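With one protein chain removed, the remaining protein chains of the complex are shown where they sit.
Note that the chains are named A, B and C in the order they appear, and that numbering of residues resets to 1 at the start of each chain.
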Amino acid sequence: MSTTSAHTRYDLERVRADFPILTRKMRGKPLAYLDNGATSLKPRPVIDAEVSYLRDISANIHRGVYELSEQATVLYDEAREKAKRFIGAPSDGEAVFTKSATEAVNIVAFSWGRKFLKPGDEILTTEVEHHANLIPWQEVARQTGAHLRFVELGPGGIITAASVEAALTERTRIVAITGMSNVTGFMPPVAQISRLAHKRGAIVIVDGAQLVSHHPVNVEELDVDFLVWSGHKMCGPTGVGVLYGRRALLNNMDPLLYGGDMIVRVYRDRAEYKEAPDRFETGTPNISGVIALGAAIEYLEEIGMEAIAEHEEHLLEYALERLAEVDGITLYGPREGRCGGIISFNLGQVHTHDVGSVLDGEGIAVRTGFHCAQPFMRHLGIHGTVRASFYLYNTREDVDRLVTALGRVQEVFG
Amino acid sequence: MSTTSAHTRYDLERVRADFPILTRKMRGKPLAYLDNGATSLKPRPVIDAEVSYLRDISANIHRGVYELSEQATVLYDEAREKAKRFIGAPSDGEAVFTKSATEAVNIVAFSWGRKFLKPGDEILTTEVEHHANLIPWQEVARQTGAHLRFVELGPGGIITAASVEAALTERTRIVAITGMSNVTGFMPPVAQISRLAHKRGAIVIVDGAQLVSHHPVNVEELDVDFLVWSGHKMCGPTGVGVLYGRRALLNNMDPLLYGGDMIVRVYRDRAEYKEAPDRFETGTPNISGVIALGAAIEYLEEIGMEAIAEHEEHLLEYALERLAEVDGITLYGPREGRCGGIISFNLGQVHTHDVGSVLDGEGIAVRTGFHCAQPFMRHLGIHGTVRASFYLYNTREDVDRLVTALGRVQEVFG
Amino acid sequence: MNLGDDLYREIILDNYKSTRNRRALESPAFRQEGVNPSCGDDIELYLKSDGEQITDASFEGVGCSICIASANMLCNAIKGMEVTQAEELVERVKGMLTRNETPEFPDGAEDLEAIQGVAKYPVRIKCALLSWNTLHQLLDEVRSQARSGD
Partner (left out) sequence: MNLGDDLYREIILDNYKSTRNRRALESPAFRQEGVNPSCGDDIELYLKSDGEQITDASFEGVGCSICIASANMLCNAIKGMEVTQAEELVERVKGMLTRNETPEFPDGAEDLEAIQGVAKYPVRIKCALLSWNTLHQLLDEVRSQARSGD
């Protein structure tokens, strides 16, 4: 079916064979899964890791002196080391397991923001942000009297270091910016932006939900203070995200949630809290999810994030070429600067859901709608887009089928 | 090995066969898992549900118009209906999926408490609470100027309706109480307590982390306003909890976390929020976990919570009888009132961890330490206990082995 | 499976493309917005009533073909109906989409059968239902105004 492309450093057939779902049909047609921006498919080693905890271990962590609990604890702690390694965390950096990238942003917004933001301080963000990296900042601004400021967007939502520099002021305390837009795939120059922010004395949080899943990332090179990402978008299970931060910053923040396992001592009326990561991991965590995320990291590392990014880049190029042939298509997003493997478009006046439904009927999974980015849709002056997003297992054939199916959309709605 | 007891309405052998881990050895000995208070083992249908989402569906919910996403959405929504049915939620009740019981308490403490508590208001709780139902209240009291008050405990930590009545005042706004102590198994008379609280105009949140997993629960009969519980303690996966509440209450509360999927409209500087449950479920949830929790609920319903509670009751009785033979044992907790299948004890002066380690060497998993209940330990004047806690798959033989192994502890430390 | 047959039947597409009812009513007696936040469908439904009958109905807004076609059929169907008839119709459409019922539709509303295919696509049901839920709210208003006008 699909063949290993000259542009792909790994054996595409073998990688595809790791994903049992790729042999499944959707609406009776072979599955072309192009909704990786929403979540990724899961390879066998990740499923196995999840099962093996549930079936063979099943115990809680940090709580028992018996062998099963010990094994769970060791696997859980190892997953944390893998998560840190995956993003090149320095020795003074820590990885907190959360339930999602969304929770991770909220921890920073509330645990850092509510403690350190003063009236008149500025939070700098952009209109391309996913709601997860926007609404928490709206709310913390409301609660603290800080102002939410926006970087001026260039054509198609492009963000340059210069546009960020122009928006920074001496009141800017934090810059909250995406590492890669989930609508257009655009990747702001994060390292440059961080340097500019730091020069102004502001800290930087990067929403890496798309970036970390699709590109090699090194937090020291990016020079960011916080980086959030989600397991489910990178071959991992649902229900686990990561908040990376420097330990000194994290330990200065209040907890967001309170309960067991995050305390040193508890009295009737007060408690003393542990340091990060425990301070932010109260309650029984998603143990199987964390362990399976560890397996996902190992899986991706073995193939190589560099090779994956390259594969997607070529698919993107090919798709842009092929989609240019489609009548009445409008493509969104800047095609200069670095872009990851995401394409947003509309087909004439056809509603995105209708495009999505027709594609579904052809076995093709895309996402339609506003992609949790309403302000960006408003900026673009549209109600939504159809989004095709690639990952390591996608093929040129997936792209060909997409193009053909768009012809079918035109037949139905032409 | 184990035989179906006259006291067990279901086929114990067959139930045990549903739990693959029970054929595994620990430290070379057959596994006697008596740490159900910390988390439960997982039966095959739950593991299968988790795998089947990861392997065959893998899509995000509420986000795609394609078949896989549709299937994920339907299964996710069905799990919510199962969760509501399991606790007898009335038509104006809603179930919010959280990452844990702990998060669920925090939602009520902060989303309800920070909005409605005024300086001088009182939060009534008890010293037997798990930290998850104590520290959030300490913190919200600190933030709002409300006072945290404690019910006077009777011998062994008993809580009577009368003791609660004596502690209620006209300033009491909320009563936060456990449905079943994770240290002693004691079950406060929640229905009576609720009625007393409501008479005073206070609302009631019950920590059902132990109660819901081991006993039939009907929120209308209990007459509670909020009930929280965790999936992993009831044969479900890790990383999913439930917050039950009446919709009118939930919809008056602010969200706790902000981001995608919980909004109606988003502007640059503000957003409008959906009603419950969506309002409290931002970000990609633990989809596989929620679906597998649905499977756990069905599994338990099929066996019958009544039958499970009965089985545990008889094991408890048998264990109390057998443990009474052990030299130098001190048992904690009231043995009047209703008690679930949990026993806390100490063996002479031997440190709980040492007891736990010796039992571990005999293949027996118990929990040792303070069980996330430091104030209760302080009340009892001890540093910790050894805790044996039962579930549907435990046998009298597990109890016999525990008793024998305690003899071994005495040999080593005698 | 032929998607066209289930979801995008001729009648749906015709109703989607029809502009007959896509307009605001001048000084309408009743007006109600309906939104599906998760997909961005956003319509405004207008009704005129002489106290007994619905004398005119129209809508504006954005939405997918299912949403718009359903709203267009709704307007066609309820013109001339009494409030109770319209309420019954709402129930029938809901029954068809959410309870797997196969209702009989009154004369002039037979087009609505074409929506039945949507029931097989759970995430699209809310598209088809948006205008009907909005109508349901509006009818409550019509009723209470009729009463207070007595």
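To be clear about the criterion, a residue touches a chain if its C-beta (ideal position, glycine included) is under 8 Å from a C-beta of that chain, and two chains touch if they have at least 3 such contacts.
Small disclaimer: the values here were computed from a predicted structure and weren't measured.
In terms of the touch definition stated at the top, the absent chain reaches A, B within the entire complex. Within the set B:A166, B:A248 or B:V412, the residue that contacts the chain not displayed is B:V412. Only one residue in the set A:A162, A:A248, A:V264 or A:A324 touches the chain that does not appear here, and it is A:V264. In the complete assembly, the contact with the undisplayed chain comes from B:V358, out of B:I57, B:V164, B:I287 or B:V358. Touching the chain that is not shown, out of A:V46, A:V65, A:V190 or A:V326: A:V65 (per the contact rule at the top). In the complete assembly, the contact with the undisplayed chain comes from B:R27, out of B:H7, B:R27 or B:R247.
Taking the complete complex into account, residues 27-28, 351-354, 357-358, 360-362, 369-370, 383-384, 412-413 of subunit B touch the chain not shown.
Residues 62, 64-65, 69-70, 73-74, 261, 263-265, 274 of subunit A touch the missing chain (whole complex, contact as defined above).
In this text, only the chains that are shown with their structure count from here on.
Chain centres were defined as the mean of their Cα atoms; on that basis the chain farthest from subunit C turns out to be B. Centre to centre, using the average C-alpha position, subunit A and subunit B are separated by 32 Å. With centres set at the average Cα position, the gap from subunit B to subunit C is 45 Å.
Chain centres here are Cα averages; for subunit A and subunit C they lie 39 Å apart. Contact with two or more other chains is made by residues 64-65, 69, 261, 263, 265 of subunit B.
Among the residues of subunit C, those in touch with two or more other chains are 38, 121, 124.
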